[in-house]
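The other protein chains are all here in position, but one chain of the complex has been omitted.
Showing subunit A:
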Amino acid sequence: MSFFKKMKEKLTGTSESVSVSEKFKDGLSKTRNQFTSKVNDLVAKYRKVDEDFFEELEDLLLQADVGVDTVMELMDKLRYEVQRKNMKDTAGIQSVISEKLVEIYESGEEESNEIVLQKDGLTVILFVGVNGVGKTTTIGKLAHRLKQQGKTVMLAAGDTFRAGAIDQLQVWGDRVGVEVIKQSEGSDPAAVMYDAVRSAKSKGIDVLICDTAGRLQNKVNLMNELQKVHRVIEREVPGAPHEVLLALDATTGQNALVQAQAFKEATNVTGIVLTKLDGTAKGGIVLAIRNKLHIPVKFVGLGEKMDDLQPFDTEKYVYGLFAEGLEQEEADTSK
């Protein structure tokens, strides 16, 4: 079965839960059009695979923040593939594009999109990221998700810097119905973590999710502070934090790669949560992040409600990268 047929089936939702895939689709593409018609449009617009076609595709991907390097890599692969298979018309090219994109994303490795939960004992998840990307909101949503799965969850209010951050986490804690360990604003975040880990252990909690203050990756002192937080958790629970999730705003451009690099160096990031994907931004830079730094996306944030956090699905994501861009191009050319 071809890749696109599989995708179509998924998106029209025969096998999987409709609501989830609909949500993803809505979030990504805000369109009611059927997927097939889009494929047809592409084929109709470009019957031939020529330089114009490649150029337009290149533009689409660049506008999704995929970045020059990755786009060039993809174009080279595509041109080679087209030549190898001697493809003249656009029939079938779509699947090649998606396959190559997925290939670049996964770069032959099987990094899991799932978060790792310990079978017995405490799992600690640490959230890191720059300011305003949605760490606290994501923590609320993740807590809800884990609780739905029958886990006992506790939150640690490690953002002791930003005004109102502790209150914000507390509201989420109340909403979801989980305990929040906190100290006063301005206290040492490492001390909060210490308390939280101790408390989670003694209460036999399954998952402890730790919030941290947003920080720009070029602030050395703040990155050092984050390392300290990481060390404190590690000392209290060997092997922890089991997941370090970098919250990344989908509207962020090429700087996201620098962010991922810096946070990985400081805290050994294990995954990314791509937030605010319900807007018009695509966050295409995650392709480069996965490709160069081997950090997989684990969740996507699609709104402000409790259940607006979905597991990442590479194929659907890749489809969304160029499907909507295509629409936009069509609108532009038809003007």
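Here is the rule we use: a contact is a pair of C-beta atoms (placed from the backbone, for glycine too) under 8 Å apart; a residue touches a chain by one contact, two chains touch by 3 or more; residues count from 1.
Everything that follows uses one rule, which is that contacts and distances are computed from a predicted model.
Missing chain, UniProt protein name: "Signal recognition particle protein", from among "ATP/GTP-binding protein", "Na(+) H(+) antiporter subunit A", "Putative branched-subunit amino acid permease" or "Signal recognition particle protein".
Touching the missing chain, out of A:53, A:127, A:172 or A:299, is residue A:172. Looking at A:82, A:128 or A:257, the residue that reaches the missing chain in the full complex is A:257. Interface note: of A:121, A:164 or A:239, the residue touching the hidden chain in the full complex is A:164. When you scan A:87, A:117, A:191 or A:281 for touch with the missing chain, the hit is A:281. Contact between subunit A and the unshown chain involves residues 30, 59, 62-65, 67-68, 130-134, 137, 140, 161-165, 167-168, 170-172, 175, 185, 216-220, 249, 251-258, 261, 276, 278-282, 285, 292, 304.
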